[in-house]
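There's a structure below that I have some questions on.
Note that this complex is displayed minus one protein chain, with the remaining chains in position.
Up next, chain A:
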Amino acid sequence: MKLNTAKRHLREGSKNIFRNGWMTIASIGAVTVTLILVGVFLALVFNLNNFASNVESDVEMSVYLDPTLEKDQVEAFQAKLESIDKVGTVTYSSKEEQLNQLMKDMGQTEWDLFEQDNPLSDTYVVKTSKPQDISSVADEVSKLDGVDKVDYGESTVDSLFTVSKYSRIIGAVLIIGLVFTAIFLISNTIKITIIARSREIGIMKLVGATNSFIRWPFFIEGLMLGVLGAIIPIAIVLGGYYYLSNNVSQNIDIGFVQILPYAPFAFQLSGLLLAIGAVIGVWGSVMSVRKFLKV
């Protein structure tokens, strides 16, 4: 394409934005509403995801061994556990180590008594390569001879997995639904503007314009509508997330509950919204022009 033609398409495309008045405002409004909702959902889903994977990566089980086992039997467990399918890392922690840790934590004196007769068990801490496999591996491990007890906080972990799985699915479905609604809205608004300009297109074809020549200004118009529609949502994301990360996160910053840091997350999310806006606009315009050019 020649530079002058490109300039013409840009000029025509942006002229249409002003020419079409309230139709333009309606299209931009549709994109704006969609992107605000998409932005809020994405912020939620990304944070949930982040939260879930943080917790997931911490999921581990403690395998308490039968206290009557001999030293070499205990040591043999390392290899036994590692040979189980889906097991990631296996870390040994002897009852002496645990007692020392306890004494350090609680203050030594009252624990002297236990040094002769340590009530703790030798323990292996097992992580699975995929956190989701924890319960099946725990079942298997608990059946082994010499295992006293397996503990991984079943109910918390299981329900966490369910919540994070469904929140991802629901989030994805909602976002896809919203995006398609916006594409539909924008393609309809552009379609109306195209119909209003059908005469112009007919005349362009009469004087020998190619379809792509006719399509370009609408393409640019759609792109601009999408990008303009992203402005307010981006402002909301940048402002709102700034507020959240400065105020709310400090109050709920208990251990692992921590929202994604403002930079770079808010900027990445803004970029994503801009891209989604652009795609919605372009897709909407391409869809409406394609049908029309066949006439």
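What we mean here is this: a residue touches a chain if its C-beta (ideal position, glycine included) is under 8 Å from a C-beta of that chain, and two chains touch if they have at least 3 such contacts; residues count from 1.
The rule is short, and it goes like this: contacts and distances are computed from a predicted model.
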Expected UniProt protein name for the omitted chain (select from "Cell division ATP-binding protein FtsE", "Heme chaperone HemW", "Dihydroorotate dehydrogenase B (NAD(+)), electron transfer subunit" or "Branched-chain amino acid transport system permease protein") would be "Cell division ATP-binding protein FtsE"
Among A:N4, A:T68 or A:S83, which one is in touch with the chain left out? A:N4
If I consider the whole complex, including the chain that's not displayed, which of A:I203, A:A235 or A:A275 touches that chain? A:I203
Residue of A:Y92, A:F184 or A:F213 in touch with the missing chain, whole complex considered: A:F213
Missing-chain contacts mapped onto chain A: 2, 4-5, 8, 19, 199-200, 202-211, 213
